[in-house]
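What you see is the complex with one protein chain gone and the rest in place.
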Amino acid sequence: MSAILECSNLSKRFGSVNALSGVNLTIEPGRIVGLLGPNGSGKTTLIKLTNGLLTPSEGEIRILGELPGKLSHSMVSYLPERTSIPLWMTVDQLLDFYSDFYPDFDRTVAVGMLENLGIRGNQKIKEQSKGTREKVQLTMVMSRHAKLYLLDEPIGGVDPAARDYILNTIISNYNPEASVIISTHLIADVEQVLDEVVFIRQGAILLQSTVDEIREDKGKSVDALFREVFKC
Amino acid sequence: MTWSFQNDSPIYAQLVNGLTLRIVSGIYLAGEKLPSVRDLAAEAGVNPNTMQRALTELERIGLMFSQRTAGRFVTEDRTMIEQAKKGLAEEQVNRFLTAMTGLGYDITDIISLLKEKETKRAKEVQ
Partner (left out) sequence: MLRRLMKHEIRSTSRIMLPLFGVVLVLSLFVSIILRSGAMDHTTNPVLSVFYAIIMASYGISLGATFIVVLLLMINRFRTNLLGDEGYVMFTLPVSVHQLIWSKILISCLWFVGTCIMVGLSAMIVAFDVSTFAQMKDFFVDIWQQMNAYYALNGTAIIIESLLLFFFGYVACCLQFYSAMAVGYSFDRRKVLYSILVFFGFQFVMQMLTSMLFFTNGFDSWFDRIDMSVMTSVHTFFGVSIFGTIVYCAIFYFITTYFLQKRLNIE
């Protein structure tokens, strides 16, 4: 089976700044991968490149063999680092929106999740709190049967209960043919959920390994290793 | 019984231990059908692949077996479970002994300490 994501010699420059330089990365299907690095290390740039929101300066990126575009968008479910669902919509209108554009969107699943969260369909997104909006967008993203889920800082500013909800959704949504990439700098919170981690520093891949390999070889958690590697 | 994980050893190994403990303590009975990998993973809050690895290991040891269509079960072999229990007990004893030797007690001291504790406990019960 072909790789879900494949970056070859991928570079991105902003002016004279190298946001990513020569990244080679392959993500196999059925993995939950942590993309770990401090702020400004290139995590978001990599995710934006995968989504075609940026164009590579050099090299290329392929999602199931496709360059980022219309076709890859139908296979990737993306949670941006900031809430970006249209605020003027009601939750029901947002469900219409996702049903219209994504054939793999499972409206029943989404409605069920929203009910669990106590979010009503006739609620205007504009009138919701920041945390609720985040949950609504995550619900939309996780209710798709996509091949690749790209979650950019999904647990950044949420409370512990919401964090557990998010991680639980990721686990129960697990599909051996799909992969999940979670970018974060809060490793302790997600470590158990990951099977693979990618350390990224100053736009370069520092390490790609499984969580248990790290624990077995180094006798310490990924979180501890991360703190050691990225010590200020 | 809730799950918590140590930082110094692989998660799958801790899952093997935790599941063994659940079997010997009777939370999962001999011959009982186990929940799906995904449900077990969700309950423990761990990656489904890691849970799968732990279950495969338990099958290899013989504490679990899977049937192609019906799912995965706890072994019906009670001597096997007893053996596992003994194994866990031994591990605890070893840990205890290491700690006590560290404090400077030798084995006879330890035995008399344990006896003392037992008579005290018997009196309290009366």
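For clarity, chains are labelled A and B in written order, and residue numbers in each chain start from 1.
The rule is short, and it goes like this: a contact is a pair of C-beta atoms (placed from the backbone, for glycine too) under 8 Å apart; a residue touches a chain by one contact, two chains touch by 3 or more.
Owing to the predicted nature of the structure, the values given are computational and were not obtained by experimental measurement.
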item	value
Displayed partners of the chain not shown (whole complex)	A
Which residue of A:Leu54, A:Met142, A:Val197 or A:Val211 touches the chain not shown here	A:Leu54
Which of A:Tyr102, A:Tyr165 or A:Phe230 contacts the chain that the document leaves out	A:Tyr102
Contacting the left-out chain in the complete assembly, out of A:Ala19, A:Leu36, A:Ile61 or A:Ile85	A:Ile85
Selected residue (touches chain absent from view) among A:Arg13, A:His73 or A:His145	A:His73
Interface with the unshown chain - residue positions in chain A	14, 51-55, 70-71, 73-74, 76, 78, 80, 82-86, 88-89, 93, 96-97, 100-102
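Here, only the chains that are shown with their structure count from here on.
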item	value
Length of the line joining the C-alpha centres of chain A and chain B, rounded to whole Å	35
Chain A residues within the chain B interface of the complex	30-32, 164, 167-168, 171-172, 174, 192-195, 211-212, 215-216, 219-221, 223-224
Chain B to chain A touching residues, read off their complex	5, 7-13, 38, 41-42, 44-50, 53
